[in-house]
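Here the complex is missing one protein chain, while the rest keep their positions.
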Amino acid sequence: MDFDFSDDQTSLRDAVRRYVDKDYDFEQRRAIVKAGGFSRAAWDGLAGLGLTALAVPEAHGGLGFGPVEAMVVMEELGRGLVMEPYAQGGLIAPAVLAQAPDAVQADWLPRIAGGEALVVLAHQERAARYRLDVCDTLATADHRLTGAKSVVPAGDQADAFIVPARAGGAGAGIALYLVAKDAAGVALRGYALHDGSRAAELTLKDTPATLLVGPDRGLAALEHAVDIAIAAQAAEAVGAMDRFVALTAEYLNTRKQFGVAIASFQALRHRMADVKMQLELARSMSYFATLKLNEAPDARRRAISQAKVQLGQAMRFVGQQCTQLHGGIGVTDEYVGSHYFKRLALMEMQFGDSMHHLGEVSRRMQDTAGVFA
Amino acid sequence: MDFDFSDDQTSLRDAVRRYVDKDYDFEQRRAIVKAGGFSRAAWDGLAGLGLTALAVPEAHGGLGFGPVEAMVVMEELGRGLVMEPYAQGGLIAPAVLAQAPDAVQADWLPRIAGGEALVVLAHQERAARYRLDVCDTLATADHRLTGAKSVVPAGDQADAFIVPARAGGAGAGIALYLVAKDAAGVALRGYALHDGSRAAELTLKDTPATLLVGPDRGLAALEHAVDIAIAAQAAEAVGAMDRFVALTAEYLNTRKQFGVAIASFQALRHRMADVKMQLELARSMSYFATLKLNEAPDARRRAISQAKVQLGQAMRFVGQQCTQLHGGIGVTDEYVGSHYFKRLALMEMQFGDSMHHLGEVSRRMQDTAGVFA
Amino acid sequence: MDLNFTPEEQAFRAEIRQWVAGHLPQDISHKVHNALRLNKDDLQRWARILGKQGWHGWAWPKQFGGPGWNAVQRHLFEEECALAGAPRVVPFGPVMVAPVIMAFGSREQQERHLPGIMSGDVWWSQGYSEPGSGSDLASVKTRAERRGDVYVVNGQKTWTTLGQYGDWIFCLVRTDPSVKPQAGISFLLVDMKSPGVTVRPITMLDGEHEVNEVFFDDVQVPVGNLVGEENKGWTYAKYLLAHERTNIADVNRAKRELERLKRIARAEGVYDDARFRDQIALLEVDIVALEMMVLRVLSAESSGKQSLDVAGLLKIRGSEIQQRYTELMMLAAGPFATPFIQEAMEAGWQGDQVGAAHCAPLASHYFNYRKTTIYGGSNEVQRNIVAQTVLG
Partner (left out) sequence: MDLNFTPEEQAFRAEIRQWVAGHLPQDISHKVHNALRLNKDDLQRWARILGKQGWHGWAWPKQFGGPGWNAVQRHLFEEECALAGAPRVVPFGPVMVAPVIMAFGSREQQERHLPGIMSGDVWWSQGYSEPGSGSDLASVKTRAERRGDVYVVNGQKTWTTLGQYGDWIFCLVRTDPSVKPQAGISFLLVDMKSPGVTVRPITMLDGEHEVNEVFFDDVQVPVGNLVGEENKGWTYAKYLLAHERTNIADVNRAKRELERLKRIARAEGVYDDARFRDQIALLEVDIVALEMMVLRVLSAESSGKQSLDVAGLLKIRGSEIQQRYTELMMLAAGPFATPFIQEAMEAGWQGDQVGAAHCAPLASHYFNYRKTTIYGGSNEVQRNIVAQTVLG
C-alpha cells in the first residue's frame, strides 16, 4: 500500500505541466475555443510529449504505461482545462484496439502512438441516456453499419471512430467496430460544447466498418472502455478542482469588502473547508478508480461507480461554491474560473451522472464494504 | 387568504401557554417522566382548559372547533414538550368517533369532551412500517378482534382504543373498532419512549369490540385520522422548534469563548440563519397542512405528505443543529434542549418519516404544482 | 385563518387572467415557456402593452397613474402574468426608480419621468454597483462635482443589467468625499445619451450579453436631475432596496418552471425513474413551502396585524429554488444539454438540434442562474441579515 509517485511519474507530471503552462494558457485556450474547440497543433504537442504513445503497447511503438501514468497526465490536463480529447484518443482507443485482430492493431496502433491518427469512442445514442446496453445502431453480417451516434468527442476532427453496434440486427449482441472518417455513408455535423470543446453528431448509413471486438465480448469491452474514461475523467476533475480551489483561495485573500480581505469572514472560511473536503475525497476516489482499473469486471465496475458518485458530488459542490465565493466576477466569461465551473458541470454528465452511478452502486452493493471489499 | 389568528384563537393560545408555563415547566415535566410519562392530573388540566372538548361536536357537549384551533393548541403543547397524547385523545378520537353510529357517539363523545375518557388510536403493526393498508389484525363477523398493535400512545393509560382490523378475516377490508381497555382478551405492556412519553404494546385475543366505521370506509377514516395526526404534529413540532431556536439564540448570546459571545462567530450566525429558514418553512407547511385538512381526500393526502416531508427535514435539521450549537451541554439530560432534540427525532418517525412521505409526494405528483394546485 | 382567496380576489384573478390571455402576444409567451431568447423588442412590446393598460407600474398608487392595488392584488397580477408566460418586467424603471421619484423626487421630476416609465417607452438602467463594491454598496467612488448648474460626473458603474438598451440611468454618486461613506452620497438621474457616457458589454459565462460596464467621463448632468437633497442619496438608496423586494422569491415563475421541468423529464424518460422523480418531488415540496411563506407575507402586509420580517429568507430560498430547477432540467437532458449552439436558443430556428429542441437552452440557463445567489445582496449577505433578526 503506497501512494507515492515514482520519480518517472513525477517527471511525467512535470513535463505535462510545463507544456500546459507554456502552450495552453488561458489566452491560447481562448483562441482554440474561438477556432472551434480543437487544435491539431495542440494534439501534436501532446504527441510530442509522448502522451499518445503512453498507453499503446511497446510492441506497436508505444510506451506501454498503465493507469497511474494516465492519471498523472489527466490531472495536469484537467488543471489546464485542455480540451483536446486525450482520454479518448490516448487512453480509450489503445485499450480497445489492443483487443482487436492483430492486423487491425498493426494498422492503427503505431499511428495512434505517433499522434497521426485520432480515434474516438462514438457510443452515445439518443435513447440510451447513460446505459451502455441500449444500442440501436445495427451491423450487417458483412460489417456494414447503420445508425446514429451523438455528442461524439471531437467527432468532426477524428480520423476514425470506435462504434458499438448490434452485430446481425436488432436484438443481437453488441460488437465494437472501427469506422474510418471517410468511409461511405458517414455524415458528421460538428459543433462546440459548453466547455469550449468540440463534438459532433455522427450518422452511418450502410457504412463499411472493421470488426474490433465480436458480440461475445463487445459489451464487456465497451464497459471497460467507459471505465477507463471515468477513471481518466476523475483525475482530470481533480486537476481542475485543485486549480479552481487555489484560484478561489487567492481571490478571497485579495478581494476586500468593508475594508478587509474577505478571506477573514468565518462563513467563507468554513465554506472553503467544505470545498477542501470535497477536493480531498475526490482525489482519494480518483486514486481508487485508477488503482481498481485492472481488477475483475465486477469489482472494477463497482469501484468505478463508487468513484463517479463521489466525483460527481465533488464536481458540483466545488464548481458551484468556488463560483459563488467569487461573486460577480465568477460568472463572467473573461474570468478563467467560470470555465472551470462549466467544465466541471459537463464532466458530471459524461459517462453517467451521480444519480446514474448511485443506482449502480446500489445495485451492486454487497454485505461487506470498503476499499478491499 | 388570511393568516391572522382571530381574537378567540389568540385567547386560546394565551390560555394554553399560561397553563403550560405554570403547570408544565421543565421540573414538573421531569417528575412526570420519572413517574412513567403520563400524568392524569396533567390530562385533567388540559380538560380543565376545555381542550378535550375542543374538537367534539357541540351536540355532544363539545365546542365544535376546527383545525386552526387545534393547530394553535398543538403549537403551545409542543413548545412546552407536553407528553400527554392530546392529539390522540382530543383530536383524532373525536374525529373518528364522529363517524360512528349515533349510539356510540352519544356514549363516548361527551365523556371525551369532559376529559373522563381517553381514547387513542392503536394502528401500528410490526410488519406495516408506515403503510396504513397493511393490517394483520382480524375481526370476526361479530366484532371479535385478534391481533397485536405496537407503540400505542399512552396505551396502558387509555380507556379505550380505536383499532383497525380486517372485517371478516384476512384479505377483507379494514374497519375501525372501539376496544375498551377492560374488554376480555386485552393485554397491555407499557413502557416509556425516548422522549419521556408513554406507550404500550396491545394484544387482542378474541376481544369483543364495537364497530365504528365499516370496511367500506374504514381505511379512508384511518387515513383521515392519520392526516389529522400529522397536521397536529406539524404544529407541535413548530412550537417545539420555535422554542428550541429561541433557547439556542439565548445560549449563543450568553456563552463566551475566547473572550467573546459565540453569537459573534459568523459561521454560527449563518447556521442560525439556516435554522431559522427551516423553522419558517416548517411553520408555513404547518399552516398548509392544517388548512388543507378539510379538502377532498386526494388533495388532503397529497398536501399532508408534502407537509410531512418539509416538517421531517426541519425537525432533523433544527434538532441536530441546535444541539450542535450548544456544544457539550446540549447533549446532557439536565439541559432542556436535549429533550427538544429527542422529541423532534421521535416525531419524524411517527406517522411516516420523510422518506416515506417523499414517496407519497412522488406517487401523487401532478402536472401542476403549488398551494392551490 | 383562511387559505382561500376571497370571492372578490378570485374575481380579480379571473379578470387579470382573461386580460393577459387576450393581450400577451403568443410569440412572446412561446419563448418564455420554452426558455428561448427574448430580445429588446419582446420586452418592450410587452412593457408597452402593460403600459397602455396602466399596469406597467402595477404597484403604483392611483395618484401617480397606477392601479392602486393592494398586496394581494399585486401578487395575483404577478402570478397570472408568470403562469401565462409573460416576461418578467424589467424592474429598473417601474419597480426601482419610480418609487424613489414618487417619494423623494420633485413635482417636475415626477411629471417628466413617471409617464415614460409607465408607458414602457423610456428604458431605465441601474447605476448602483461599482467595480470592487460588491455587497458594500456604500463604497461609491463615482464622483459628481457641482459646477454651476451641472454636476460633472466621473467614474464607473458595473453589472448594469440590459444597460445596452438604456435611455436613462439612476446613479449613486459621491458628492462629498470628506464625510463617512454613507453621508456623502447623492441620487442622480442621468440621460444615457449625454456626452461622456460609454456602455461596454460584459460577456457572461453563458456567452450572453446581459450586463454592462457604464463609464462616465466628464458627463454633465443638470442639477435639476438630483433627486431630493444632495448627500441624502443613501437614504433613497435604502428606500429603493426595500422596494426591490417585491416578488423577491419569484415563486410564481418557479411554479411555471416546475411544470416545464416535468415536461422535459417526461420527454427525456426520467420522469418515471424513481431516483430522478424524487428530486422533482422534493423541489415541488420546496416550492409549495416557499409559496406558503410568500402568502404569509402577503397576509401580514394586507392586515397589518403582524409583522413578518422574512425578506432575507425569501431571497435565499427563492434563488436556491431557481438554481435547482435549472440544474434538474439540465440533468434531465444529460449529454444532450452539453452542446452550445447559440442559434438553437432563438425561436423559430430551423437548424438541426442535438437531441430534442427543449435541450438547447438548458445548460445556458443553469450557468446563467448562478447569478441569482450572488446579485441583489448575495445569499451570504442575506444570511447575515437573517442572523441579525434571530441573534441581534
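Just a few scattered comments:
For clarity, chains are labelled A, B and C in written order, and residue numbers in each chain start from 1.
We take it that a contact is a pair of C-beta atoms (placed from the backbone, for glycine too) under 8 Å apart; a residue touches a chain by one contact, two chains touch by 3 or more.
None of these values were measured; they are calculated from a predicted model.
Within the whole complex, touches from the chain that is not shown fall on A, B, C. Within the complete assembly, A:Gly370 is the residue of A:Gly171, A:Gly259 or A:Gly370 that touches the hidden chain.
Considering the full assembly, B:Arg126 is the residue among B:Arg18, B:Arg40, B:Arg126 or B:Lys205 that touches the omitted chain. Of the options B:Ala158, B:Ile174 or B:Ala199, the residue whose C-beta touches the omitted chain is B:Ala199.
Across the interface with the omitted chain, subunit C contributes residues 274-275, 278. In the full complex, subunit A touches the omitted chain through residues 1-6, 9, 68, 245, 249, 252-253, 263, 266, 269-270, 272-277, 280-281, 284-285, 287-288, 290-292, 306, 309-310, 358-359, 361-362, 365, 367-371.
Mapped onto subunit B, the interface with the missing chain covers residues 124, 126-127, 129-130, 150-151, 189, 191-195, 199, 201, 255-258, 265, 267-268, 320, 323-324, 327-328, 330-334, 338-339, 341-342, 345-346, 349-350, 353, 355, 358-359.
Simple rule for what comes next: only the chains that are shown with their structure count from here on.
Taking the mean of the C-alpha atoms as each chain's centre, subunit A and subunit C sit 39 Å apart.
Centre-to-centre, using mean CA coordinates, subunit B is 42 Å away from subunit C.
Multi-chain contact residues, meaning those touching two or more other chains, occur in subunit B at positions 266, 269-270. In subunit C, the residues that touch at least two other chains are 380, 383.
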